[in-house]
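The complex appears here without one of its protein chains, the remainder shown in place.
Think of it as A, B and C in the order they're written, each chain with its own count starting at 1.
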Amino acid sequence: MTFSTNPWIWVAAILTLSIFSFLYKENAVYRFAEHLFVGISAGYGVAIIWNNMLIPNLFDPLLKDHNFWVLIPAVLGLLYFFRFVPKLGYLILIPMAFLLGAGNGLSLAPVIQADIIKQMQSTIGDATSMTGGGWNMIWGIVAFIGVLCTLSFFFFSREHKGPLKVSASIGIWFIMIGFGASFGNTVMARVSLLIGRVQFLMTEWIHIIK
Amino acid sequence: MRQKIPGLLLVLFWASLCLALPAQQIPVTAEPAAAAIAPVQAVKAFDTPNDKGRSITVTWQASSDEAKGLVAGYEVQRSESSQEGFADIGYVPFGFSSYTDQELPANGKDYYYRVRAEGLKGEEAYSQVSGAAQAREQWFNTMRANALFGTVLFILIVIYFISKAKKGHHLFIRKIAGLAAVDEAVGRATEMGRPILFVPGIASISDIPTIAALNILAEVSKRTAEYDTPIIVPNRDPVVYTVAQEIVKESYNQIGRPDAFNHDSVFYLTDNQMGFASGVDGIIAREKPATNFFLGYFAAEALIIAETGATTGAIQIAGTDQVTQLPFFITACDYTLMGEELYAASAYLSRQPMLLGTLKGQDWSKALIGLLMVVGVVLSFINPALRTFILKLLEVG
Amino acid sequence: MNIWEKMSKIDRRIIYLMVGLAVIIPLIFPMNLPSYPSKYAIKLYNEVDKIAPNNQPLLVSADYSPSMMPELHPMFMAIARHCFAKKIRLLVTTLDPNGAALAEDALLKISKEYPDIVYGRDYVMLGYKPGFFTVIMLLGESIIKAYPKDHFGTPLAQLPMMANVRNYADIPLVITLCGSKAMDSWVIYAGTRYHAKVGYGNTAVASADYYPWLQSGQLVGQLNGLKGASEYEYLNEKNGYTKAPKTASKGMDAVAIVHLLIMAFIIIGNIGFFALRSKSKQQGGN
Partner (left out) sequence: MKRQIPLMIVLFLGILLTVQFFIPSNSSTVFYQTVIQWYLIITGFTIILAVGSLVNHHNLKIRRRKEHWWNSIATITGVVVMALLGILGKIEGLGWMMDLYRKLFKYVQAPMDSAMFAILAFYMASASYRAFRARSKEALLLLISGFIVMLGVVPFGAYLWRAIPDISEWILMVPNMASKRGILLGVGLGSAATALKIILGIERSWLGGGGK
């Protein structure tokens, strides 16, 4: 058993173990690693935003192409700093309004297209595909009923009683079976990640396994 | 078929960008053409549909030698005259029978096209020249007609129920367990003298689950202001951070306790997903909040923070529209708002008539969707042609 | 606290410790648990196996980055060993900028295990080319146009293996190893448009998304996460193609043990739960 001689590998290994130490309990080592992690990654984020967002979208157009239109959003962005001016604090609502208006405007129709129309198409298509013979057809119908019942669970403006109660509870059964399956299906993926870490520790840091 | 064209065009566009260059760079071996190959037939040129203009689509029937495996590809040529001056504009490999000419010099001007089939051994064959075609800019994307219909219908339904609600119709809303527990959860924190943690997800403000979470934050922070219970709101997105801070501040103003608002209670951690998770874990372990709210958009960190919260014995109320993460919230939290329940929350908590009206509109839309799907399935079983038609109606582009 | 209560309230740290051990021990001491390859893994294996030796190549696209390495890298190694052992020619591309270095590493290592395998004659590494699905389509037209030179800068024309390989028409099978998105492109462009046979290996989280394509035959076979990789290793070993250490199978032993552990904990928890409940009911009755 030998150890790595690369100091960076040691840093990586010690930080990995510090994070894992949280599993036992919150402790000084984890606390340090966590604070460092938050700081380093926030700083990384600043560099990314500067290099990939502000330079190509603001500084390059302004300084290279002399496109002065970009000053408008720059001023809108600067309005955020009126937060620290007590009487003009409301000015930050203007850039916020821009972001909210744009964000919601960009989402409304695409959501209807992707989450509703596209889903309707797949649902109808799968329920009636009839390829692969008898059983597939039956399962197609079962899945279709499942979609309808699940949807009925989300009725809010009516009390769940009578037929709605029946369909909503069937919906909940489908949901629970689906959730259990998703959970069970994810275990392997997560364990694989842990294996990756353990392999790093045992091959690159301590040379136990080849 | 019409429906598939734009998708195909997109593909072709990228392919042509990529293909055009090497096609011209690689020197054609100077071997004389061994034998002639058949030219392509029926070359048609027309304005590319549903685009911003300056683009013409060319289609043709493959060379009859393509099936024999003799064709390498097709070079598309353009000219402003039907007689002469044709220049190469793009190359597509065999198997393709259309090409989109992008970035034309002008809209509304006549252009002519022809296609040169190229054989594997360097043979060439020119097609007939197409009819004149003009590029135009379109003002409506016909591929999105179904989405337009859906959007308009949905808006009308919602507005109808909002106006009805304004007139004071009583509107019922079923119990949503996770939301019924909010008051109890805030009360418990007050009794225990411990703070409340509210995580508004990890997405940006343009992701609608974040908006839903912030609407709930407004209601929750009003209650914490009332009971004078500290609230902790860590953020992953800088914009969401600014909005969340305003929301909490306003809630304290409304309750009449602006002095009790602590600026430092809403803060930014980092935009790194796991860095954020580690920070939230640290907060949960050290501050031991009595109640944790995890609402909004979550990804893999959902289970990390929810499971940490479960070990401290906090009451946990989670909610997300992310189907992949719901199973983990269900297992680790006391209450979970599933999918649309997250969006119903602000109506449920505030009981404002207009918000309840919207909810009613959602329910009617749901019923309509269910009905349309049943009709669609029945018709599809009756006649396969109807099935094709229905699926085409719902094709998105 | 009686035994039932203990069973329904095991300290989480004990669970963590056991999960940790269940991962570490099999990695150090391989257990060689039996393998029951799934039908899709067997299908993919057979598709590779029936490619004629010293003839048309298998195309493997290593479309993964280091974060997916634990699951997908062993698949790549196992497929490469299979090819080298059977002298099936191997052509390697990658659509992920990080994939090239990983694939190169693996090929370097494995080619040492098979001394009679020669670069350029038995395998070729085309490397990374940006453009994603445009690359997939270019390959359908002409490989030499997509990659005038290989990963090491040698013109393709100088590589004997590439002499008669023009495009998908000369490639009996395409396998993509990827996280998620690359798959759609391979199926739609290589599969549907150029009629290439496509198989794939994916990370376990993406497994459920592609069953419809497997059922409809658009994908000829699948390796699902670490499990799929270990199944391929098992089939390789069973057919005597390699005696190399089975990385994925070691990992899969760990995965299997953790699964069994979790299932055992669930059973214990439920026994405790029901025992306590029936006890409290009895007490309630008294």
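Keep in mind that, in the parts below, a residue touches a chain if its C-beta (ideal position, glycine included) is under 8 Å from a C-beta of that chain, and two chains touch if they have at least 3 such contacts.
Note that the structure is a prediction, hence the values are computed from the model and not measured.
Visitor: Based on the whole assembly, the unshown chain contacts which displayed chains?
Guide: A, B, C
Visitor: Pick from C:I3, C:A52, C:V118 or C:A208: which residue touches the chain that isn't shown?
Guide: Considering all chains, including the one not shown, the answer is C:A208.
Visitor: Pick from B:A117, B:I211 or B:I390: which residue touches the chain that isn't shown?
Guide: B:I211
Visitor: Which chain C residues would touch the chain omitted from the figure, given the whole complex?
Guide: Counting over the whole complex, chain C touches the hidden chain at residues 10, 12, 15-16, 19-20, 23, 33-36, 38-39, 67, 207-208, 211-212, 227, 255-256, 258-263, 265-266, 268-270, 273-274.
Visitor: Which chain A residues would touch the chain omitted from the figure, given the whole complex?
Guide: Contacting residues on chain A, toward the hidden partner: 8-9, 11-13, 15-16, 19-20, 22-23, 28, 31-51, 53-54, 57-58, 69-70, 72-74, 76-78, 80-81, 83, 90, 93-112, 114-116, 119-120, 122-123, 126, 139, 142-151, 153-154, 171-188, 190-191, 193-194, 196-197, 200.
Visitor: Which chain B residues would touch the chain omitted from the figure, given the whole complex?
Guide: Listed in rising order, the touching residues are 50-54, 137-141, 144, 147-148, 151, 154-155, 158, 162, 204, 206, 208-209, 211-212, 214-215, 217-219, 222, 235, 238-239, 241-243, 246-247, 249-251, 253-254, 264, 267-272, 274-275, 277-278, 286, 300, 303-304, 306-307, 310, 321, 323, 326, 328, 330-332, 338-340, 342-344, 346, 350, 352, 354-355, 358-359, 361-362, 365-366, 369.
Simple rule for what comes next: only the chains that are shown with their structure count from here on.
Visitor: Taking each chain's centre as the mean of its CA atoms, which one is most distant from chain C?
Guide: B
Visitor: For chain A and chain C, what's the span in angstrom between their mean Cα positions?
Guide: Averaging C-alpha atoms per chain gives centres 25 Å apart.
Visitor: Counting only Cα atoms for the centres, state how far chain A is from chain B in Å.
Guide: Roughly 13 Å separates the two chain centres.
Visitor: Two-or-more-chain contact residues of chain C, please, as numbers and ranges.
Guide: Chain C, residues with two or more chain partners: not present.
Visitor: Quick check on chain A: which residues sit in contact with 2+ other chains?
Guide: In chain A, the residues touching two or more other chains are 182, 186.
Visitor: Which residues of chain A touch chain C in their complex?
Guide: Of all residues in chain A, those touching chain C are 23-24, 126, 131-132, 136, 181-182, 185-189, 191-196, 198-199, 202, 208-210.
Visitor: Which residues of chain B touch chain A in their complex?
Guide: Touching chain A: residues 144, 146-148, 150-151, 154, 171-174, 176, 204-208, 211, 239, 242-243, 246, 268-272, 274-276, 278-279, 281-282, 285-286, 323-324, 326-328, 330-331, 338-341, 344, 348, 356, 359-360, 362-363, 366, 369-370, 372-374, 376-377, 380-381, 387, 390-391, 394-396 of chain B.
Visitor: Can you list the residues on chain C that touch chain A in the complex?
Guide: So the residues of chain C touching chain A come out as 13, 16, 19, 23-24, 27-28, 69-71, 203-205, 207-208, 212, 215-216, 225-227, 245, 251, 254-255, 258-259, 262.
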